[in-house]
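Written below as structure tokens is the structure these notes are about.
Apart from one protein chain that is not included, each protein chain of the complex appears where it belongs.
Our next item is subunit A:
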Amino acid sequence: MVILIALLVPAAVAVWLLGAGRHLAHQVVNRVALVAAAVTLSAVVASVVARPSIDRPWVPALDLRWQFAVDGISAPLLVMTAVLGLAVVAHSSRRRPEGGTSAAFHACLLLVVAGALGTFYARDAILFFVAFEVVLVPMWVLITRFGDAHRAEERADAGARFVLYTALGSTLMLVGILGLVSAAGTADLQVLARGAGSGIPRHTQLLIALALVSGLAVKVPLFPAHTWLPSAHTIAPTAGSVLLAAVLLKMGTYGLVRLPVATVPDAFGRLAPLVAVVGAVGILWGGLACLVERDLKRLIAYSSVAHMGFVALGLASGTRTGLQAALFANVAHGVVSALLFFVVGGLKERWGSADLAVARAALREVTPRLGFALVVGLAASLGLPGLAGFWGEFLSLYAVWSPAGDRPAGLLRATAVAGALGTVLAAAYALRVARIVWMGERVEPAIADSRGVEWVVVGGLVVAALVLGVLPQVLLSVTSDAVTALVGGGS
């Protein structure tokens, strides 16, 4: 029941807004969306506590079912999605979107949230795919319609690139899913995970895993399928960037855990060295690109590529620690990147652009709150212990240093070294930003500091980053049992 509320309320409100909300004032639309997001959040929290499940036939002829449930792997992501859904709506309360009606804007936000929640709730492979795809169109609208108003051409380019890329990825994933479902004879993810690929020929398993991994790698994104991300982030409005980084990318990594890792573990094990290498290259690649990138939003986007590399390393290790690390890094990146995009998006609105080469007032001098939030975000981004980013990175490096027995230890240790070097690059680019934006003696041109709802949202994320960093067991204990069920007690 609560699952249905969590899914239907945002979807229904979004549809209603699209149909009837065209002429409503921004404030009204925002209030309606806010209520919807709040209801969704409470329903999600209730579902995470009660852990209900739904199982109804959908298309009996194809044996498709409405099958939703919650477990330790999806619970943190569900809560994070719902919280950020509320946060982006609240954040938009005083910002009338440019480029379209307010109703369409909020409808897109709610649809993205609904689709993401559906993806995390789904326990049926086909249903998972459907929910996964629901997100695509509203996100495309957010980028192309409501993106950076000054750059129409780049908006179209970024939107097209986003759609092309992720549609390609989805197609590959669909191939994998269909192959998997037809080979195993069921679309039930729980049954598939229990079977762990038994009864499917080895080379078929490998093909399925290859299709799934390469399809999802686009969404994560892993090197070299990452080039859609910087342009999409640069152009997207603040709310879009936040959802993109904190929710959409998580769907990719979540999909990796649910589909190839859980259902065809042996074949994923054979691909694991490749995944690890790709992840390590992504860490170094993203980190290096950040050292010279001029656009602040693009820079944060590249840093996302680097952080997702750590998730890939954790998954590739094949150990419980690695999986725990990947799930932790996933959530941590959600919190930290949301924080950074809220701050950086706010700065871009105030500055009029996000070009680092333009001399501006030092945040430490003129906007202490925004400056503080930025520094916390940067520190978390460089993996400072005590903040959210640390545990995922540390544990995933540990996991690739001592991987599961069937993985090539030497190669994976090399990726651990690369990952550790990546943390230095992270420090270098984070402090580069701090030195340019936060420190300095300039006080002109003055900009307004964060107040009201914006500060509540940003401050809340700062607290979340701190809590996850100081008390990681809050999250680790939630995922622990599900991970053990997935990988097995020993490893």
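Heads up, the rule we're going with is that contacts are C-beta pairs under 8 Å (C-beta built on N, C-alpha and C of every residue); 3 or more make two chains touch, one makes a residue touch a chain; residues count from 1.
Keep in mind that, in the parts below, contacts and distances are computed from a predicted model.
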Hidden chain of the complex, named as in its UniProt record, picked from "Insulinase family protein", "ABC-2 type transport system permease protein", "ABC transporter ATP-binding protein" or "NADH-quinone oxidoreductase subunit L": "NADH-quinone oxidoreductase subunit L"
Of A:His333, A:Arg364 or A:Arg407, the residue in touch with the unshown chain: A:Arg364
Have a look at A:Ile126, A:Leu174, A:Leu192 or A:Ala262 and name the one touching the chain we're not showing. A:Leu174
Consider the whole complex, including the chain that is not shown, and state which of A:Phe68, A:Phe146, A:Tyr165 or A:Phe268 touches that chain. A:Tyr165
Filtering A:Ala427, A:Val453, A:Val467 or A:Ala485 for touch with the omitted chain leaves A:Ala427
Of A:Arg65, A:Arg320 or A:Lys348, the residue in touch with the unshown chain: A:Arg320
What residue numbers in subunit A mark contact with the hidden partner chain? 160-161, 163-165, 167-168, 170-172, 174-175, 178-179, 182-183, 204, 207, 211, 223-224, 226-228, 285, 288-289, 291-293, 319-325, 362, 364-365, 379, 384-386, 390, 394-395, 397-399, 401-402, 416-417, 420-421, 423-424, 427-428, 431-432, 435, 438-441, 470-473, 476-477, 480, 483, 487, 491
